[in-house]
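Every protein chain except one is present and positioned as in the full complex.
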Amino acid sequence: MLDRIVFDFFAGIAIVSAILVVTRRNAVHSAIFLITALLATAGIFLQLHAEFLFIVQIILYVGGIMVLFIFVIMLVNLDVALHQLQFRRQWWLGLLLALALGAEATAAISIGRSGLPDSSTAPPASVLDPNTELVGRVLFTGYLLPLEIASVLLLVAMVGAVVMAKRRT
Amino acid sequence: MIGTGHYLFLSLALFLIGVIGVVTRRNVIIILMSIELILNAVNINLVAFARLAGSVEGQVFAIFIITDAAAEAAVGLGIIIAFFRNRETVLADEMDLLKW
Partner (left out) sequence: MTQMLQTSLADLKPFLLPLIFAVAIVAVLPLIAGYMTLLERKVMAHMQVRLGPMRVGPHGLLQPIADAVKLLLKEDIVPENADRLVFWLAPVLSMTAAMLAMAALAFGPGFQIADLNIGLLFVVGIGSMGIFGIVLGGWASNSHYSLLGALRSAAQLVSYETAAGMAIVGALLLAGTLSTQGIVKIQDAYGVWLIIAAPVGFFIYLIASIAETNRAPFDLPEAESELVAGYMTEYSGFRWALYFLAEYTNMVVVASIATTLFLGGWLRPFAETHAFDFLDWLPPVLMLSLAGYSLYRAPKQPVLIQKLVMVAVAGMFVALAVVLAGPLVATHFLGIGAAGSLIASWKGALHGGFWFLLKVFLYIYLFLWLRFTFPRYRFDQLMRLGWQFLIPISIVNVMAIGLGLALHRQWGWPRGLSLILMNLITVAIAAALARTGESKEKGEAIVGEFWGSGRDA
């Protein structure tokens, strides 16, 4: 019962915020609604017993990536862009294709849903506790190579971003 | 109560809204934000299945996706700033010349 209320709350906020992200005229408003969508997603993670991912989402996505977005929006904020057409001329085609994709995926999920084990045969939530220690253990033993590659990727991204945004003096 | 199916439908809804944003909007920054929505939808999917299977590996993969999203957002926004300095526009339709 409480589960249901919490899920409906976070899912509702996520979907409404997402719709507002793609429909706002002002880019800063879009960014604010994306922040609420990301916070709602973090709430969903918390409900799925993924505590470390919840806080990583808030620190990295909301506190890092969205701050970067807002900085860039403020740097390139054009009043001219506010008064122009916001959607492409073939927006109806995009909508149609997305709805077709949605119908297909809904059919796939509905058919496959009965094959998923339900909550009585699935492992209990306590398997995922203590979450941080488990994630750390798996990350540094089984997934060590992807971890190192991810750090090299971040280094490359840092260097690339600095080079791209530097003024050619 | 809340089965994995609910999370899959939520993930699908966010994914579709993100796709509509990428395909429909002209402002390139909002396109990037819609891409972040798509990545989040995928994350919800992964974590729901991780919960179902009782294993942490789905969450670890989601962490890598978040890391990737950060790197991609940084480089993408750097490119937008560099382009904006030259052409003074953030609309995708007007970014249509390779060299001028």
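Should a chain be cited, it is by its letter among A and B, assigned in written order, with residues numbered from 1 in that chain.
Just so we're on the same page, contacts are C-beta pairs under 8 Å (C-beta built on N, C-alpha and C of every residue); 3 or more make two chains touch, one makes a residue touch a chain.
These numbers come from a predicted model, not from an experiment.
Trainee: Could you list, sorted by label, every displayed chain in contact with the chain left out?
Mentor: Among the chains that are shown, those touched by the missing chain are A.
Trainee: Please output the residues of chain A touching the missing chain, sorted low to high.
Mentor: Against the left-out chain, chain A lists 1-2, 26, 28-29, 32, 35, 51-52, 54-55, 58-59, 62-63, 66-67, 70-71, 74, 129-132.
Rule of thumb we're sticking to: only the chains that are shown with their structure count from here on.
Trainee: Between chain A and chain B, what is the gap in Å from one C-alpha centre to the other?
Mentor: One centre to the other, that is 7 Å.
Trainee: Give every residue of chain B touching chain A within the complex, in rising order.
Mentor: For this pair, the touching residues of chain B are 1-10, 12-14, 16-21, 23-27, 29-30, 32-34, 36-37, 40, 43-44, 47-48, 50-57, 59-60, 62-64, 66-75, 77-82, 84-85, 88-91, 93.
Trainee: Could you pull out which chain A residues touch chain B in their complex?
Mentor: 1, 3-4, 7, 11, 14-15, 18-19, 21-22, 24, 27, 30-31, 34, 37-38, 41, 44-45, 47-50, 52-53, 56-57, 60-61, 64-65, 68-69, 72-73, 75-76, 78, 81, 84-88, 91, 94-95, 97-99, 101-102, 105-106, 109, 113, 116-119, 122-125, 127-128, 131, 134-135, 138-139, 142-143, 146, 150, 153-154, 156-158, 160-165, 167
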